[in-house]
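Every protein chain of the complex appears in place save one, which is left out.
Presenting chain A:
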Amino acid sequence: MAEGVGEEKKKFSIWDLPDVPMGQVPPHLELQRSRVSCNKDAPIHTESIQYSGAYASMGIDNSSRLDRFSNNFRVEVVQLNKDDMEFDMIGIDAAIANSFRGILIAELPTMAIEKVLIANNTSIIQDEVLAHRLGLVPIRVDPRLFEYLSENDQPNEKNTIVFKLHVQCKRGRPRITVKLDALKWLPNGSELVKETRNATSDSSSKPETYTYFGCSQETIPEFVKNPIIPKYPDIIIAKLGPGQEIELEAHAVKGIGKTHAKWSPVATAWYRMLPELRIDCNCRRRATVARPRVCTLCRECIRGDDWEKRVALRPVKDNFILKILEEKCERVITELS
């Protein structure tokens, strides 16, 4: 190392020191910048160094330019099923990853039952409880084929899906359980007739119903072979005793999770940082971690006395494992495209 200044003022540049790499952040600072260190008492260096002038005294430009981001950013899909998905995003910051997570949960539109017109309900399940349960039912349909329904619009085939439920348990029969497969799709719109005060209405004209379907939804090409049904037909809606009956019509509209959680397309979405475990040992045989992904950061490995020196638990700050559990995984992917 350079000596302290004596009589003569020696100008030396920090770049002359042998262990400072040119144009790069030195290794200990790089560690601080890109990894969280999970120590025994608490994790340190958790915040990400975003400020563009952070390493200005070293002559390093910390500002992220789009080309650098494009070069370094990678996505690796680990698992892709019909109902859930796990993937890694490498090279992105926590702020953006969290925004994606928030958007997945709250701002992707889906279809869910909003209005329930109950004609007859003599079961022990109250009307509002029944309506609430129907609202939470996931419907297997692509919401991009529909438009939003606002207050002033009339419900028509472009913004509403109509379902009908009519079950009764006859006297003398055992109790029945009403499952979702009893919910029938009505592609032609509502069948409940509105009461009109107009006594002079022509009896041969079509009675006015609660929806105004111009054409049958069956004619829309996407629905020709795939009828709209609830995703899981074995969800229990209600239970009926002898002599009880439920007759209702449910209208489903498009909405986002922010308004009500029933419109959230995902069961949940979460992310975490990929943990990196480093085992430093002075012995000749080196140990490496077999499956770092499975690490849950429980810190058991650094609990013992000596282990702390030997095991360094360091989540990588820009490597995120995003796990999405959802009803319609494909739809999220195509929604993003």
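We take it that contacts are C-beta pairs under 8 Å (C-beta built on N, C-alpha and C of every residue); 3 or more make two chains touch, one makes a residue touch a chain; residues count from 1.
Assume contacts and distances are computed from a predicted model.
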item	value
Omitted chain (choose from "WD repeat-containing protein 41", "Zinc finger protein STOP1", "Dynein regulatory complex subunit 7" or "DNA-directed RNA polymerases I and III subunit RPAC2") - UniProt protein name	"DNA-directed RNA polymerases I and III subunit RPAC2"
Touching the absent chain when the full complex is considered, from A:Ile92, A:Leu145, A:Ile176 or A:Ile235	A:Ile92
On chain A, residues whose C-beta touches the chain left out of the figure	50-53, 61-64, 66, 69-70, 73-77, 80, 87, 89, 92-93, 95-96, 98-100, 102-103, 106-107, 333, 336-337
